[in-house]
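Got a structure here, written out as structure tokens. Questions coming.
One protein chain omitted, others in place.
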Amino acid sequence: MAIFSKGIVLAQHKEPAFSRPIVRFVSTHTDTRTIGQPPVENPDALEVEEIIDIARAAAIVDERDGKLLYRKLVRSRSRAVAVVCDAVDDEPYVSSKISPLLKFRQEVAGALALCQRVAGTDNAFVMVYKMTTGLETRIPRSLEGYRVVRLGGGYPAEPHAGRLNLGVGRKLIVGAGALIHLYRAVCARKYQSTVFLTVAGNGISTPMNLEVSIGMKVSQVLDRCGFVDEPARVVCGGSMTGCAVSDLERTCVHHTTRAILAFQEYERDFYYNCIGCGRCEQVCPAGLNPMYIHRFVENSFFASLARFDAHLCTGCGTCSYICPSRLDVSANVAIAKKYAIDHFIESDGEGDDLED
Amino acid sequence: MNLSTVRKYTKKHSVVAGLLLKNPVVVLGLDLPFVIATSTSLRNAAAMSIMLLCIHMFTLLAARFTAGRMHRWLRMLCHIFVSTIMMVLTRALVVRMFHQDILNSLGMYIYLMGVNGMTIYQALAVKRKTPLLQVLAAAFQNVLGFVLVMFLLSFVRELLGNGTLWGVVIPLPAVFPGLLIPFSGFISVGFLLAFGRFLNKRVTAFLITESARTDLRYAQLRGENRDD
Partner (left out) sequence: MKIKSQDAPHIRHQERTISLMTDVIITLLLLYVMAFYYYGVRVILLGALSVATCLAADVLCLLLRRSRPRLRDLSAVVTGLLLPLLMPASVPYLVVATAALFGIVVAKHPFGGVGHNVFNPAAAGICFAVICFGADVFFAYPPTQEKLPAFGAIESTIVNSPAFTLQLGGVPQLDLSDMALGNFVGPMGATNILVIFACLLFLVFRKTIRWEMPVAFFVTAALFAFLFPRADMPRTLSVCYELMSGMLFFGGVFLLGDPVTSPKRGWSKVAYGVVAGIVVMLFRRYGNLEEEFVFAILIMNATVWGFDMLGERLARLVRGKQFESVHGTKIHKKA
């Protein structure tokens, strides 16, 4: 049940990547690209339109949701109640937002100020995930004058903890990486050509955070970090929500890649039936019943799915994580979600870029 | 599917259709309460079969004569009238053939036979111009289907549930009286229905493979002719 559940507590495995310095692994060809606007000496003197122009020219994509940053800024003009820097890394192994946040504090602070001016609000803060025991670096309580809100609880951190901590009203939420690129675009005229990602997993010999050129091959990035042994699985994205990669030579890094993980063991070597234990229903943060949705999808009873509200699924993957029979419950719920959105929900045009 | 093959096999099967593929109890689901509740001993099965035989044949005979001559509801009333009279007569016959105790073990089902679903359903389906012999043959097939199922179930339930067959005690290592209550009747009919479905599937699969083989044979023959 969503009201009382605090998510599942996952072992985070963020070290040693988290505390190591961020290594630049860029292609000089793309790294030296600049935008057409003239360089800016005083970022505080910029007009709102100029900030948005720079964001558009630098083609900055927010790694949080894959949307173009300038569009989010346009929609939030004088409407947002608060500006939030999203540095929540609640998936195990991944630290690609909080690490740059701590290493490039000035850039983040400067960019937050710019966004505040666009949104026309005084309220701005930084959001991090607190449940990171075993970290060697301390997460500070305030960053360059901005309050750091620490979300507690289990994974996933945002849905239920966010509701309690952040207050009411529509907010502009931007990822830490996008803010750093915005500041660089404003001050050094840099086009966004890199993305911050974590390379980790028990198959990697040197886990670290990297700043990688967009378009670089996954195999090149992995070679930079080195393998312990031949990995059995490579994942592009978070450990709970990412995609498995089978062709390393032809998969490239893009704007929303947050991590590349390599694991040595392959765990799906047996197949059990659903035993009806109901653990998936217990942990679902959205309060759905993944067990019945999974069963209905397996038996193709799509028409009866309306009562289960599958369109509310947030895609966190906790149902599959906890399943003792190792079933692909979240994959089936995703199928049901697509069906529900197509058939059961009235759509009212494009979604809003602002969030609550 | 090769239709001529299907037709050939369906024609072969139609002689025994009432017993297997179109068994009224197992495939069509008619007269289930009688099978569930009274198939607890072979004597019961025999009594019910005799009753159904007489009631069903005479009612379908009457149905052949009333077909097309009167309104549907009036027809049904006529059929029920005929079957109830037959039921009373046959009941007396059964009591004379078996002991009076048979009435206790059959309970109300002996009276319900007068309005049993199979008879009423089949009687309304009889058409006006059908040859009389065909009607009677179909009726007989249906009764045989019912008899088959009743005797099969009664045999199993009496032997394992009571340790007797037709009242004769058979020495068995174990006896399970739980098989005699209607709850077990439901379960045994359920298993029988599953077996019936399985048989149907096998026959259909057989028809498909046979017709495919016939097609192949014809194609080969035509191929050879063309070579000549």
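Labels A and B are assigned to the chains in the order they are written; within every chain, residues are numbered from 1.
Throughout what follows, a residue touches a chain if its C-beta (ideal position, glycine included) is under 8 Å from a C-beta of that chain, and two chains touch if they have at least 3 such contacts.
Computed from a predicted model, the values in this text were never measured in an experiment.
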_Contact residue for the chain not shown (choose from B:A137, B:I187, B:A205 or B:A219)_ = B:I187
_In the whole complex, not just what's shown, which of A:A58, A:L73, A:V128 or A:M291 touches the removed chain?_
A:M291
*Touch criterion as defined above, residue of A:A188, A:V228, A:I275 or A:A303 at the omitted chain*: A:I275
*Tell me, which residues in chain B touch the chain that this view leaves out?*
173-174, 176-179, 181, 183, 187, 190-191, 194
*asked:* Touching the absent chain: which residues on chain A qualify?
replied: 1-3, 8, 10, 92, 163, 230-235, 237, 239-246, 248, 261, 263, 266-268, 270, 272-279, 281-282, 286-289, 291-292, 306-309, 312, 317-318, 320-326, 328, 330-331, 343-348, 356
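Following the convention adopted for this analysis, only the chains that are shown with their structure count from here on.
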_Approximate Å spacing (C-alpha centroids) for the pair chain A, chain B_ = 67
